[in-house]
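In this view, the complex is presented without one of its protein chains, the others remaining in place.
Now for chain A:
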Amino acid sequence: TNATDALQYLLNFARKPVEAESVEGVVRILLEHYYKEVDNSVRLKIASLLGLLSKTAGFSPDCIVDDVISTLNNDKSKQVLAQLLDTLLVIGTQLPENIAVTQRLIDVACKHLNSTFFGVRNKCLQLLGCLGTVDKPLTKESETGASASATPPRDVPSLISDYFSDQDPRVRTAAIKAMLQLHERGMKLQQTVYNQACKLLSDDYEQVRSAAVQMVWVLSQLYPESIVPIPSSNEEIRLVDDSFGKICHMVSDGSWVVRVQAAKLLGSMQQVSPHFLEQTLDKKLMSDLRRKRTAHERAKELYTSGEFSSGRRWADDAPKEKVDTSGVNLIDSGACGAFVHGLEDEMYEVRIAAVEALCSLAQASPSFAEKCLDFLVDMFNDEIEEVRLQSIHALRQISTNITLREDQLDTVLAVLEDSSRDIREALHELLCYANVSTKECIQLALLELLKNLTKYPTDRNSVWKCLKFLGARHPTLVLPIVPELLSTHPYFDTPEPDMDDPAYIAVLVLVFNAAKSCPTMPALFSDHTFRHYAYLRDSLSHLVPQLRLPGRKQVAGTSSETSGVGAGSLESAQHFLQESLARVSTLQNLDSPGAQELLHFTIRDLQRLGELQTDLAGSADFCATYLHCQLLLMKALQEKLWNMAVPLCLKQNAMASTAAQQILEETYKLEFLYSGLESRQVATIHNVRLQAKALQLILIARTKRGVEPLLALCEKFLQEVEAFQRLFITELPHFQDSFVEKLLELMPRLVACKPLDLVKILQTTLRQSRFIHLKLPEQIHRALATIIEPTGESDNPLRFTSGLVVALDIDATLEHVQEPQTVVKVQVLYPDGQSHIIHPKPGDFRTPGPGRVRLITQVYLSHSAWTEPCQIEVRLLLAYSSSSSKLAAPKPAWNESMEGLPTSENLIEGTINLSKPVKVFIMPKPARR
């Protein structure tokens, strides 16, 4: 056949899986073809296939090493050589512990290093990087090449570093990468490489520079404290400082890829001395050879001198002292102004990287944080929203280290008017953590937040929350302005403000939270304030804290009661949980008298506990649901129906089948709604599920006539039992006497026997099987969603023309949902029973904090015309499929489909309600003609 046909065939072949046992045979056949083939491209493809095949799991490629090496010695084509070396690389990485093979491969690599084709040199270096060792010198090298024989045996790093000055930039890059690879594999690089790496920083090619920056960074992390001399003077500095300076230099590189990388790496150089760090923010301004103060410095000075920046004078920025001409070093190698440049860069990628780096450096050093504050605040005004957002987040992260000055706060607050919701919310978040210095600042912040509230009423919750923290953080600053805030007057009664005014609530939230740690404050409240307090404490309990109010016995009474549960009782609650579980676990048999009662009570207790103790809510709920399943099962089995003839007990039958259905649903909830489950709990849940399925099977067998439908069901059930065994083989020891264990024991019999016998066996095992004690893992969280908007209180229907769509804004918070982008859906239920499931875009999910996700999305509604407005229900769903379970096998690779797992059957898909439904009033009008 000709070359194109052969290539086409090979390409098709590459897509098909090959079993591990037959790989070797296939390889032999391929090699045979390889020897015969004259066309370079076909040989190349075969070589690449060899590499692909040797990746097959369960195949040990050491048997083909010899063949590949021998072909390597015979082949002439450069491209094929490179590909063969690549194959060897794959083989080598498959066999990391086989030292003989590794050594051979290294020798081969050394031999081909002086090839004239860059691809071959590249691959050789890659091989050396992936397989070479630092400590062992290349003993056999002396025999391999004529040129190498002159030099004494050398180690891999020095060999690689020879290629730092190769003529081809691709080879230079490969050499640096190989070196980095050595480092990644845990070999210690020599410090001597440092100088070479520094030289490569000024290479002509960006990929070389980019790799070199990485290299310099790695070395600076390895040898931070060693001393290097400064060229052109006889001073010496620490290596980490030197490399910091060099990487700073790269922030003004010509290629933006390098700039991004340099800016990113700067952030992780924590050991650098503060002197150098601070230079990165100082550009050493000068104007006509006079030293000039930066605008930041001027602002600070004006602020400290008590005068606010008027900027009215033209010569405001007039230079002060004359700079010594010789002292000014325009482009000194120090770290001067690297961040100033990075933050002003044209590409927003660089700017974001610079902001991130600033943030991480500032987190490590409070003094630096103080200095970079101004720059971060300036970034709030960037043209790209991502950068603005990033800088707000960065400021939030370092805000524990800093206190905002009034003028700085002013700039920060200006951003509150931004029309982007993300920006505003990020800023609220920032204000939650910010420290401010004076009472004017508080006033200013409050004022701006109220302004924000009137401009964007949807920010209500976020603004209130922000004020809550602001108040709690600065009680002493709030105290002097309380009368003003509440507009009380020493002599006159002022009119009572409107309780529904969000702005007034905002003020109250601020005051009450400040009053929490400031006992003198309540004395300043007027009567209606107390009344409003009681109201808000009830309606917005998450925003308004408990206050110790004088002369308010009833409030104080409840407070002590709840606080008793709230504060130090976490341990006791934990204890209580354990105890009730232990109590339940004494139940050996489901039939024992009083067992039902006990379960009933325990479930009730646990539910109440979950309500009281939010930290344990997940665990308590989990247990309660589990016990509920058991209870249902117990009831279903206890029915007398098992002894009666079928037609006599239709009612019980129906009850039992609904119970089975309910248990199934509950088990899915148990498995997918709770995070933090260990494999043992999952196995327990699966056990219950099997029980429910068995119950279903029995019921069907009893009610249905004929064996035919039963046959398939039995088959399926047995498959599920097998799947259980496969998935939880390690957990089986914990399942003594359980339903599953018994089933597995009987498995050989079950497989052989007829469906009706099987049902009988199931029936007895079900009744005999033991109740499994639930062992709680450390931390269980229940996935939870709350729809904040729409609130469902609106009486005004959303009117739209039928047949067209209307967008409904949905704002919800999700807690403890893993991978919300894939699992969370929105369901819309129309009054006629129609339901739509909408997948929100991945971009609609924001993560303001760990474990918390905010979903802000729009769903489109549409319906045909109605005569009058009606309510639709909107809720969030959690979609699950058993393949998304953590225990499921990893995604099958191209060659793993022969595992014999009928995946489609193993896949169960469904949804769980994640939130309470919210009713929305809508009214599709008929279209006007």
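By definition in this document, a contact is a pair of C-beta atoms (placed from the backbone, for glycine too) under 8 Å apart; a residue touches a chain by one contact, two chains touch by 3 or more; residues count from 1.
Assume contacts and distances are computed from a predicted model.
Trainee: Which of the following is the UniProt-recorded protein name of the chain this complex doesn't show: "Vacuolar fusion protein CCZ1 homolog", "Integrator complex subunit 11", "Response regulatory domain-containing protein" or "Elongator complex protein 6"?
Mentor: The missing chain's protein name, per its UniProt entry, is "Integrator complex subunit 11".
Trainee: Pick from A:97, A:346 or A:571: which residue touches the chain that isn't shown?
Mentor: Spelled out, the listed residue whose C-beta touches the missing chain is A:346.
Trainee: Of the residues A:195, A:273 or A:381, which one touches the chain left out of the display?
Mentor: Selected residue, touching the omitted chain: A:381.
Trainee: Give the residue, chosen from A:75, A:241 or A:418, that touches the chain omitted from the document.
Mentor: A:418
Trainee: Among A:165, A:520 or A:658, which residue is in contact with the omitted chain in the full complex?
Mentor: Reading the full complex, the residue touching the unseen chain is A:165.
Trainee: Using the document's contact rule, name the residues of chain A that touch the chain not shown here.
Mentor: 114, 147, 165, 167, 204, 252, 254, 283-289, 292, 294-296, 311-314, 316, 325, 328-331, 337, 340, 343-348, 375, 378-379, 381-384, 411, 414, 417-420, 455
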